[in-house]
Structure formats: C-alpha cells, structure tokens
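Heads up, one of the protein chains got dropped from this complex, but the rest are sitting where they should.
Should a chain be cited, it is by its letter among A, B and C, assigned in written order, with residues numbered from 1 in that chain.
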C-alpha cells in the first residue's frame, strides 16, 4: 500500500491537511491562488498552493508584489492568533523583505521576554539547476541559520517535505522552509495520513562505518550516489541528512564521526560562512579527537550562479566532488589520490 | 612626531583625503550633513561625516530614510563613474535594503561578464555594547562574507580604519566597511598623509609560539588582553587580526597555526555560520595535520542582543572567554581546566 | 480651535489624564537621563501627546497598535503599565519586557501593543498582519500603525498601504509628521508635501489633522476606526505636531531647529495647555479637577521612577531564554 508523490505534491498535501486540521492556518503569496483580478479563470498558481483555494477559499490569498508588507503581515498575524504560511517564491527575494525576517520575525519574542509567539512559516524556493541566473538560484540558508530566533528547515525527500512542513506549521517559532526547485519533481513514498517529522532530528540516510558524509538538501541524493561509487571501492559511507539546520542535530553527527573517524560535508551553498564550514568547525571543536583525517567540505564556489547550462552545471557540486573529498580524507586513499 | 586620533576621526580623515584626491568620490546617507530642510544650522551629522560638507558642499548629501533607494543609487552611481560612500548607519538596517546589496551590488559584475564595475563603499556601524537592543547591536558581517561579489572590511584600530577606508574607496569592487560603535572613541597613532592598508592582508597584532588567536574587530583588543593574562602563565599567544574577512588572508592564519599547533577564533558575531566557524573549518580542512588540539571558537551566544546592561555585558564575548578557550585547546592546560 | 464633538466627562478626564501622564513621563525621563542610570537610546514623545491620546482613546483594549522608536506615548495611551514601562526603560527585572527590550522595544501583547520598533516603519507591516488576523478570525478588532514622517518614506510603509488597500484591511495608518527625521527637515525629505496624498493615490481615504488638538485627532480617529471596524477598509491620518525635545536623549543639541522654535511651541502649541484652556473655558473640567489629575500623575511617575531605580537587574539566566518557544 505504498503511495508515491512528488516533493511538490507532498508539500501541497501538508498544507491542505494542516489547514484542515487548524482553522488558524492561512496561506498567502504572489499567485498563491493565481488570477485574482483578472477576467479569466482563477487558479494559475504555480507550485504547492495550486488548487488550495478551492478547499479553503477564505484562507488562501493572492498578494501584490509587496514582500516587506506581506512577510511583515505574517509576523503580525502570527503574533495575534494565526499560523500564516507566506510564500516568498524564490528565496532570493528575501532581499526585499529581509528586515521583516531578521529584525522583526526573529527577534520579537526575545525583545518582549517571551510575550510574543511568532508561529509563521516562510516558504522559500532555492537552489541552482533551473537556468535562472544569479538572482533566482541562490541557496542562502546559511544566512538564515546565522540568525538567532529563526528555524531553518531543509527537506531532501518527499516524505520529509510533508512531515517537516506539518511540523513547521505546528511549531510556535518562525520557520524558513526551504524547497529545492530541482527536487519538486522528484518522487518518493509519502504516507497519506497527516504526520510530523520533528524539527531538529537528523536522519541517517545510509549507514556506513568508514566516513561520515553530512549532506544538505539536494546534496543528500548526490551523497547517496557517491556512497554507491565508494562502496564499490570498499569504502562504506554513512550519509547523514540533518533535515533542519537550525536547530541542528549535531549529536547525531558527532556520533557518526566518532564511529567513522572521517567527515565530509556536502552543501550546495557558497563556501564562506556556510553550513558546511559550520558543521566542520563544530566537529573540529567538539569531536576533534575522533577525527582521523582532515574534515572536507564540498560546496559551490565563491561566485554567483551563472546562467548558461555549461557553467551552471560546473558550478553545482555533485557526487563526483563528494567522492573525491571522501577519498582525500581517508589516509590510504588520500595517498592514492596524491600519487595519481 | 606621533599623532593620535580616534577611530572615528581616522575614518573621517580618510573620507576627507580621498574626496580631495578623487573628485568622483561622493558621500551620502541620513544626516551625513545633518539639518538639510530645517530652519536652524546645517551640520548635525553624527559620526565620521561631521563637517565634511563644509569642504565638499557639492559631494556630500543628506538622504531621506530610503535605504533601498539610496544604496541602490550607490550601485548605479558606481557603475556609471562615481565612487560613492553610502552610510547605512547601523548595519542592522541592511535588512531594509538587502536586495540592493545581495542581488544588485554583489552580482552586477558577474552577471554582465565583467562589463560593470561597482566601486562603492557601504559604511555600516556594528556591534554590541551601547545598550541599543536587538535591532541596533548586531554584528552581521558573516552574512556579507557569505555573499560572493562583496568585500568585507573590519578595522580594529584607528590606523587601520584610515588605511582600510582609503583602500575600500579606491577598490573597484563593492566593499562593506564595518565600524564598531564601541571602537569609535578608541585612540591610536594615525599617520597624517594619505595611505592605504591593502585589502586581504592580515596583521600579526602580537607574535607568539604557543597558540594562534584569530580575533575580529573589537575582539582584537580582547585577544591582546587575553594574551597578556596567558603570557603570565607562560603561554605565548599569537594574535592575528585578519582586517578583512572577504578576501580573507587565510595563508597567514595557516602559517601561524603551523607554528603554534593551536587555534582559537574570537568573534563577536553569533556562532552559527559565522566567521569563527569559517576560519576554524578552513584550518581543520587545510592545516589539519598542524593541529595539536581541537580548534576553539569564542563567540556571542545564539541569541539576539539583549538591551539591559547586565545581560548585554554577559552576551558579549571578551578576554575571559578567550583565556578559557586557549587553555582548553592546549592539552596540559585542558587537563588542569577539567580538574579545576 | 475649531469645534469637535465633545466627549463625555469621563472621557474628557481620561483624555487629559492620558496626555498628562505621557508628558510627565517624558519630562521626567528627560530629567533623569543625564544621571546615567537610563541606558541606551531614548526618544521622547513630549509635544505629540494629542496624537497618541486622540487615537488610542477611541480604541478598545482588544484593538492593536504597532508603534515606533518614539513609542512611550503610544504605549501609555494604549494602557500599558507606567511603572513596568519605567522599569523597562531602566533595564530592570520586572520591566514590561523583562529588561530585554528597552525603550525602543516596549511591547505589551496583552494590551494590544505590538511593540515600539527600532526600525523606521518596521512595525507598519506587523499592523497589516494583526488587521488580517482580526479579519480572518472574524472579530471586529482594528489595527493602528503609527509611523513618523521620516519612516513614511520607507518602502515597507508604501507596501503596507498597497497591501491594506488590496486586502481591504481594518487598519488606520497614523503618520506623525513632527517636522523632522533626526536632524533632517520634512521640507527636505518630503519636499514639504503632506503624506495624505500618497494614501489617496491608492484609493485610501486620508486627512491632514491638527496634531496639537486632541479632539480633532479624536474625531478623525473615531471616523477612521469606525470605517475599519465596519469593513470599510483602511484610512490614513496625517497628523502634524512637532516634538519638544531633540531626536534622542543625549544625542543632539537641536542646532537644526530655528531659534526660539521650541519656546514658541511650548508657549503656543502645547496640546495640554490648549486642551486645559478649552476645558476650563467651556466648563468641562474645573481647575481643581485638573490640579488633582496633575498631582496624581506626578505621584504615579515619582513612584515609577523610584521603583525603577531600586529594582534589580534581570537575572543572568535570562540571557538565553525566549530566543525560541522550543529549540
């Protein structure tokens, strides 16, 4: 009785089920219905909100292109009894409403010593691969993970997309929910009844004893591919998918590294002040004595995302680089690498 | 013939000398003149632009509170022949104009394959200590260092403030220039003639053989204090001030760690995806075999900045925590710590 | 002073007491500030009391306001506890926000006060949100967004006007044009224009209001609140009233103000004095009643300052609480 959904459908199902479950959940963003104010038909929404307004005509709204206002409205609505799910479309557009995220959503609770609760979800599509160029392909979650007061969620599979979205909506803190645009049409088993994947619990996507690969978002599948290649060479990799990067289940990572002695972190973001370095540094500080070789990070280069496919494909890290990084941290293989 | 200036005066002197030197340098921001449109006297500017308009009445402007517009105007002006120095006041206000920094200033050159040059400086006051609360005390440079296309400058002394500002203005790329509000009235020797401190060159603030302390911005002075304390115990610390964190002179750090075998990074920013972790991870990846103990990071906690002095003082990292961190990474002392 | 509907006696007393409380609070903070016990950035509201009072006295306890960096007046008018406010400004345990917020972040969600805000116009979008919340929950609560003339140039304010117009939110935008944004004059940064036409351009009804006349503000606010409450959508009030003090305590010498401007303001445009004269002339209140209120308010503020000065600092354990509900 398995049921296969796309990642996009899984997010949509979570939205529908949570709206069913809790009348305080509202959903809005540009074209979340699609077609409001036109003479044609409603429903030209793109993505997981498609069709939602038919079920909940009073709780799904289109917005004008006013991210600062409507993300701020999500904060104000969250602080006064609703559970808004606001849609940024591309995470790159966080630029035009960053104050409302950084200085309002993230800080309202702390500044009022706990009087405010801000249970909002901000949906944000991220990542390279769709040939959208530098302003529509960024990853940016390191920026949000840096900000105290925000939670940052990063599902890698359809099943997690559904369960994490449900958890994000039920959570009492502001959550930035990252949806990788290249994962939308990936498929996987997704149980039909509502369920929650708790925030802050990593998933061991593949067990292994020789090297820990912590992989984020779209890199999880790449790490699994890399693990297949390496298994053929006799290196058994453990692939850890943190699923949420704030909170971060660092204990599961420490445990894994204590067993494997080696760490590679694979992250699609650019390298400086990113999550790859963040996790690598935590391990180098708190599990240093478990390390039997240098930590290795696999990231995009310190450059904007290029438009043309030839360059964009070279930009995005993938299984090959992960394989190379694993070999480079395991002394025997590092030797081979150097020799070859 | 030494001459002592405050950090604030040093920044102001660089602005004046660079405006003298290059007629394409313009300066603007809220109250950069101060008093425009009032019936009283002009000149109520606060900070390094005070009095500048008297020397350059046609090149210093007040702006309305329109950061998105005037930071974007700095980008457009930079791309068409000027060298604007725009003033954000508090770096926290980057929230309201982040798109213009992230998606315009940082990417214009890359997206046009080098046709554009964006020689602008964005002045940004940062840091805790002035009891300004959560929205006026952030550090945030990790966010800017994460973004390819931006340069991030962080002077720790009056002499560097002057030389780095001159370098930033003459540089052909967009530079975010961080001025610590609690350093404004610190004093130091500052040569009078114009000079440049090149971007991307770290300074060894204090040589030492036992442990490398990389310290950023206001933490440099704290690291020096810590080094004094530790010297009395026989631990000689080398204090490295990177001065710019993008570009980052990582080679000087590797060299130092190769000599000392130990690394502590002291950073006033919050810990997740910060510069402390960034540097720690680079060392754990590229100078791993030089490390004779775990890397240690000293940062603010993962929390917004509290208002009240009692909490704000506890929030900000300082010499004490640096001392503790150094002891904790040196095996002999780490043992003592654990025992005590 | 033109004629405006006269509130009943209890309301008149409430209006006067509110304005006097704000004034006394601010004058006292101004006096105490140089003593060095008040930390941080404090922006005083004295001179503008008629605006907060005229607006907030037509709101219910359930209605919402979002305020600015110059927020003491709004908080007091919305019913926040004055002693807890003073404790907050001093950064003490027992402060309205546990000492973690301070003057620029005073908030009291229980009283519909969604917070002062350190970011110009930063609170305005929040008001759109509380207005949306009321609309979706089907209550008749109204939201008020306060913003300064300088803050009204922010993109977030312009976008909020659009969103409120499009969603027909139950919201009132109250611009307080006090002539200055820090040291910059509105003659420069608004080109001497009113803000009202910016709302009208979006189809939002707007009015320019004499911000020294509490009854004028009250009447305009009553109409706007009534419109919002009955589903008529947003309104903007563009209230004119200069401040008595500088931009921020300890910051400016007000060299940018015309010579004698503040003296003239205090002599001729003091909302409290204007109201008192009228109340006495028209025999709404007696001299004795006014004196009684003044004395009671003074005692209240004395008490608040005493409490604040003798209160303890927050416990250091508070540093890491309230970052999240759960983490």
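Methods note: contacts are C-beta pairs under 8 Å (C-beta built on N, C-alpha and C of every residue); 3 or more make two chains touch, one makes a residue touch a chain.
All values derive from a computational prediction rather than experimental measurement.
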Chains in view touching the one left out: A, B, C
Full-complex contact with the absent chain, from C:22, C:80, C:132 or C:156: C:156
Of B:46, B:93 or B:110, the one touching the omitted chain in the full complex: B:110
Chain not shown: contacting residue from C:189, C:218 or C:242: C:189
Positions on chain C where the hidden chain makes contact: 153-159, 162, 165-166, 188-191, 193, 197-198, 200-203
Chain A residues touching the omitted chain (full complex): 30-31, 34-46, 62, 64-66, 68-69, 92-93, 95-96, 130-136, 301-304, 306-311, 314-315
Where the missing chain touches chain B, by residue: 24, 26, 58-59, 61, 63-64, 66-82, 84, 96, 99-100, 103-104, 108-117, 148-149, 151, 171-173, 200, 247
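Convention: only the chains that are shown with their structure count from here on.
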Far-end chain from chain A, centres as C-alpha averages: C
Chain B-chain C separation of Cα centroids, rounded to whole Å: 36
Separation of chain A from chain C, taking each centre as the mean of its C-alpha atoms, in whole Å: 41
Shared-contact residues (touching 2 or more other chains) in chain B: 68, 92-93, 95-96, 133-135, 301-304, 306-307
Multi-partner residues of chain C (at least 2 other chains): 97, 99-101, 105, 117-119, 122, 155-156, 318, 323
